[in-house]
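Of the protein chains in this complex, all but one are displayed in their positions.
Now for chain A:
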Amino acid sequence: MSIDSKSRQGWFSRIAHPGQFAAWTQPLLWPLVGITTVLFGVGLYFAFFNSPQDYQMGETVRIMYVHVPNAWLSQFVYVIMAVSALGTLVWRHPLADVSMKAAAPLGAVFTALALYTGALWGRPTWGTFWEWDGRMTSTLVLLLIYLGIIALWRAFDDQLRAARVIAVFTLVGAVNIPIIKFSVDWWSTLHQPASVFRAGGPTMPPSILIPLFLMFFAFTFLFLVLHLKAMHTEIRRRRAMGLERRAAGALA
């Protein structure tokens, strides 16, 4: 994971050098943890105590405040991975490799949580844990793709080579993201269509929209914190592996 920092002296390559990146993002970590905690505190308070019941769904509407952010992150994380994959393929940048690798398990967990909370919500409101509806199916496929990518990461010994190959596969898998996004419009089976980001504004009153946005940001910041921390860990792991290799070379 060496980068020829001498040949490229731009400010971006300086701050994106893995070691440098770990150094300058380290102080950001705790403030981000603070923001995440506050957002979750306020968001959960609003979600549980300060938002109305739904006239049809009753209390179960509160599952939405966990379900929707997770579902949004399941796609957002994949976009992050795809952008990192571009970074790997176009600039062969080690930081992009690290970002891609760190994001995969997080994305898988957010997707699994979105499916899980969706099932919990679907049972009382739709009367079923699972239906082969377009959006659910495509989200399940997303989870399978995440798991495949994680399996791929674990199968390679050489992480540098793994990054480039997995980047190719990640970009192929990105086909699924627009399918998930538009699945509710193409197959109007069970899952409701887009109701927040849509032409003509959201269909919800502010009393529901405010806690939803708070939870949106809370989960997004949670992802940022976890992603940053996982990237630090990965950078350290690679450095440790490099040191080990060097030590073994010195012995031999």
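Here is the rule we go by: a contact is a pair of C-beta atoms (placed from the backbone, for glycine too) under 8 Å apart; a residue touches a chain by one contact, two chains touch by 3 or more; residues count from 1.
We take it that contacts and distances are computed from a predicted model.
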| item | value |
| --- | --- |
| Protein name (UniProt record) of the chain left out of view, among "Branched-chain amino acid ABC transporter permease", "Serine phosphatase RsbU, regulator of sigma subunit", "Iron complex transport system ATP-binding protein" or "Heme exporter protein B" | "Heme exporter protein B" |
| From A:R14, A:R123 or A:R164, residue that would touch the chain that is not displayed | A:R164 |
| Per the touch definition above, residue among A:L152, A:I210 or A:L224 touching the missing chain | A:L152 |
| Which residue of A:L32, A:L144 or A:L224 touches the chain not shown here | A:L144 |
| On chain A, residues whose C-beta touches the chain left out of the figure | 89, 137, 141, 144-145, 147-148, 151-152, 155-156, 161, 164-166, 168-169, 172-173, 175-176 |
